[in-house]
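With one protein chain withheld, the remaining protein chains of the complex are depicted in position.
After this line comes subunit A, so read on.
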Amino acid sequence: MSISKKQISNLLGLIASTENDATDCEGCFSHLAEFAELELAGREIPEAFQAIQRHLEQCPCCKDEFDVLIEGLKALPPEDE
């Protein structure tokens, strides 16, 4: 299997960003809606959500879904606060 420089770079990027991850994809997903609302409101991430943030930093699959979710939510009509 031949590897491109970009693939190596991606793998090393993943290795470099590896930290302890206290949650998993399903754990992240179960709090993603709340996390997305915090992000959209520009609020500071509370301690209880730090694990979600760490997981998103390390899991490209979940990060993709989160980014798409944020874009989708921005397209929805604003609701009354």
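Simple rule for what comes next: a contact is a pair of C-beta atoms (placed from the backbone, for glycine too) under 8 Å apart; a residue touches a chain by one contact, two chains touch by 3 or more; residues count from 1.
To be clear about the criterion, contacts and distances are computed from a predicted model.
Trainee: Leaving aside the chains on screen, match the unshown one to its UniProt name from "PadR family transcriptional regulator", "TldD/PmbA family protein", "ABC transporter ATP-binding protein" or "RNA polymerase, sigma-24 subunit, ECF subfamily".
Mentor: "RNA polymerase, sigma-24 subunit, ECF subfamily"
Trainee: Provide the residue numbers of subunit A that touch the chain removed from this figure.
Mentor: 1-5, 7-18, 21, 24-26, 29, 31-34, 36-37, 58-61, 64-65, 67-77, 79-81
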